[in-house]
Structure formats: C-alpha cells, structure tokens
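Missing here: one protein chain of the complex. Every other protein chain is in place.
Showing subunit A:
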Amino acid sequence: MSLLAGSAGPAASSGWGHDHARKGFFTDTSICIGCKACEVACKEWNRNPVDGNLEILGSSYDNTGALGANTWRHVAFVEQGQDRIEEARESGRKLVGLGMPTIGPKPGRRRGDLPEGDLGGVDTTPPDTPEFRWLMSSDVCKHCTNAGCLDVCPTGAIFRSEFGSVVVQDDVCNGCGTCVGACPFGVIERRDDGTVSPRVEHDGEVPGMGTAKKCTLCYDRLVDGEQPACSATCPTTSIKFGDHDDLVGDAQERVRELHERGMTEARLYGANPKDGVGGIGSVFLLLDEPEVYGLPPDPQVSTKFLPQMYLRAGVAAAGMIAATALAFMGGKR
C-alpha cells in the first residue's frame, strides 16, 4: 500500500482528472536583491496580520524572522566572508546532478573574465565580491509533491488544488495543529496567540483565528488566470512563476550557466522528484548549503513511514490483548 502520490504528479493522484500543468515557483536567489517587495505584496494581497512587535531581530536586514501563520514569504539575509564562500563553492562541486552534465570551472579563465567575441547576449550581472557576500533568499511554502500537512489533516481542510498546489480551507480547518508538526520545512502554522508565536496586539478583527495558515500559491489569483502576488511584484524576476516542468528546466539551465562562470556554489533545492518529499513545487537556486538559509538538508515526509507505523501500532495493540489474556489465565483471584 502506498500513501504517496504517484509518478503522474500530485494533482492527477488527487483525482482531478484533467491535464492542468502543475504550477510552481522557481526562486533564483542569485539575483535576489532583498527588497522584500514579495513579503509586502503577499501580506497585502492575502490580508495577513502583522507578525511580532516590529522589533529589530539583529539578523542582518531580516526582521521578519521566519515563515509562519502570518508570513507566507520570508526573505532571508546571510552575511558571509571569504573562507565561507570557498567552502560553499567546494560543497557545490561535490553535489550530484540530475543527469545534466556538471561543469567545473573552466581552465584558463578566471571568474569575472569577459568571454571573447560578441558580448551582446552576455549576462552582465556583476560577479560577487570575493571577500564578502550577502545571500538573500525569498522563502515560501514548498507545495510538496508528497505534502505532510495535507496527508495528516484529519478534517480534509487541506486539499490539493488543480494546479498541484496545497491549500488550506480556513472555513473548514478546526485548528487541531497536526499539520504544523507534519511539515518538514516548518512552514504551516496555526494563527493564534499560542505557544509558538509571540503574543501580538491586534487592533480589530483578525480573519481566520485559530486555523492553520500558509501560502496558497495565490489560489484565488490562479483561478482568475493571474500569477501570484509575490512573483508579479518581484522586480528582478528572482521569483518566477509558471509551469513546474518548464521552471525546473530553466533552473537547470541557470545552474549550468553559473557553473560555467566558476560559481560552483550554485545548486538546486527541490528539483529532484526522488527526494524525501517527492520533489517540491517551489524550486530554489541556492548559493550555499540549504541549512544556511534555514532549510532542512534532508526533509522526508513522515507519511512514507506510516504503513510501518500502523503495523507497529497493530502489533502493540495485539500485544496488549495478549498480555491481558495471560493476566486473566490461572484461576486464582
């Protein structure tokens, strides 16, 4: 018995019975400038309340903190020195590709050198400063192929949309909180003043209190043929929205390009359909190990192990019955 989505894709496995392309994001962090326009656009469109008490977190320019019930886009800022850049480059070189040829730094050419010939179509992005770099990355719900939150939701409030995204119906959710613990990326959260988030002074009515909240891939915009608010507003096209398959192709192309320029630290996160969550709908291009950005290095959907857990629960229950039966044997009172 498999509880996971089949190879035809998550939307087909949920029984939509149509050939809608799976939609998703490709977040290219190498061209993110940390403007946080995505965070603002997301908050505005989805009418998400303020998070925290407007305090300064002391983590570079990141005063948002993390993804949560009220924050569905979060821009991470990481400051790194030279030795760290070298290590990232080295770790990127060791990664395994997805059948695409991996290219190391070209001999005889240094990074930043201009290629010969016509320079018309050349990427003119300035190269990193070698001594220091500032990583910026806009994080978002991954819309996993095998989504833990969706699997464990007992009410059916979380569903797989026709676009392959994972959406919560906040008029159905009763706030049991199971999905919060089931997300291997720490994305979904219950909107309340509970134990996880700091207490917030809200003025006025907060919509959807006590229910689970996360990015919907702007489901309401998608059904109208629009793209999500964050990708629509991104000024550098760091956040790209489109058909998942196309985006993965673009992402692989982009990594190859960066590797050719000697930036072997570039790598893809979530483009592999064989990973622990069956691949994710929001693919990222990262410039260092995922944990540097607060992403788990080897996420696994717990549903994968559920059949064996049920088996053990059954054995444990049978053991309890056997122990009780033995306890009643022997006629002594």
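List of remarks:
Criterion: contacts are C-beta pairs under 8 Å (C-beta built on N, C-alpha and C of every residue); 3 or more make two chains touch, one makes a residue touch a chain; residues count from 1.
The definition used in the following text is that contacts and distances are computed from a predicted model.
You can't see one chain of this complex, but its UniProt record names it "Polysulfide reductase NrfD", from the set "Lysozyme inhibitor LprI-like N-terminal domain-containing protein", "Branched-chain amino acid ABC transporter permease", "ATP-binding cassette domain-containing protein" or "Polysulfide reductase NrfD". When you scan A:K36, A:H143, A:R160 or A:R267 for touch with the missing chain, the hit is A:R267.
Along subunit A, the points of touch with the absent chain fall at residues 3, 57-60, 62, 65-66, 68, 76, 78-84, 92-93, 95-98, 100, 102, 132, 148, 151-157, 172-178, 180-192, 194-196, 209-212, 252, 255-256, 259, 267-272, 274-277, 280, 286, 288-299, 302-303, 305-306, 308-310, 312-321, 323-328, 332-333.
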